[in-house]
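The other protein chains are all here in position, but one chain of the complex has been omitted.
Now for chain A:
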Amino acid sequence: MQNKLNFIDILGQNPDSRRKEDPSSFEYTLPAEITNIYQLTTNEKLYQIQIIDPGQRNRFSFRPGQFVMLELPGIGEAPFSISSSPVRRGDLELCIRAVGNLTNFLARLERGARVGISGPFGTSFPLEKMQGQDILLIGGGLGIVPLRSPLLSVLENRSKYGRVDIMYGAKSPAELLFTYQYEEWRRFDINLGITVDRADTSWQGRTGLITELLQERISQATSLRENTYAIVCGPPVMFHFVCKMLTEAGLPMQKMFVSLERRMHCGRGKCCRCNIGSTYTCLDGPVFDYWSVMNLKEAI
């Protein structure tokens, strides 16, 4: 009997061996509050979310392109791109389309509701490297959401960047996001090109595919210069055509950035749901340069 107990003690002697791992790095979510909700379109809302504890709020910093996992107890957890400026730290804006369990439940919540936030996770757009250079931001549909954070960052330091172009396409005028900000963006000397697939009677702007906007930009006298960076976000088909056009226009693949979407259940390289070959979208992405993904099977 003495011996048996002894064995347990031996295990116990190593303080590590019986320690329960600190779960803070894994299941810990920061309690946060929805402070404001704006209905952007019928399906998308912009949620302003504030981390409740002031200390945690201040410590929470992120880089444009990163995402958070948002959790509603009993409902689910899913990844969302941070759509606000990194200057705002623990005061986040998430633009979310109601598509499933979690997002539809979220759409029914009101101001003051509690959510759990973990992160930030993933890679970001290399905004420092982009300084002094021209920037092309190309977004399709919900793809404008991850573009907004780097865009706001550029606007805050407008003088540090060269020419800035945004090309944004949506299915219909009613589905355009952030319409209320277009005028402000233009004031910062930004070339804003908007196109919709299908116009309605009120639509004064252009109709057509985003590739047509890009084609115009490429064929301009001030075509893509040596020092241009592109950021592309949108549905998989869009990546394919846009990146091909940019490559043909002479933009090196390592100066083109894409943000990929995959199913994610952990955001921490463990569940494998976001895995593409040897690459985890949650750890190695969601922001990749085009060189890294163009050879990745099934990536886009």
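By definition in this document, contacts are C-beta pairs under 8 Å (C-beta built on N, C-alpha and C of every residue); 3 or more make two chains touch, one makes a residue touch a chain; residues count from 1.
One rule holds for everything that comes next: contacts and distances are computed from a predicted model.
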Among "Ribose ABC transporter permease", "Carbon-monoxide dehydrogenase medium subunit", "4Fe-4S dicluster domain-containing protein" or "histidine kinase", UniProt-listed name of the chain not shown: "4Fe-4S dicluster domain-containing protein"
Residue of A:T29, A:Q50, A:Q215 or A:T247 in touch with the missing chain, whole complex considered: A:T29
Chain A, residues in touch with the chain not shown (by the definition above): 3-8, 10-11, 16-23, 25-29, 31, 72-77, 97, 99-100, 103, 114, 116, 236, 261-263, 265-266, 268-273, 275, 277-279, 283, 297-298
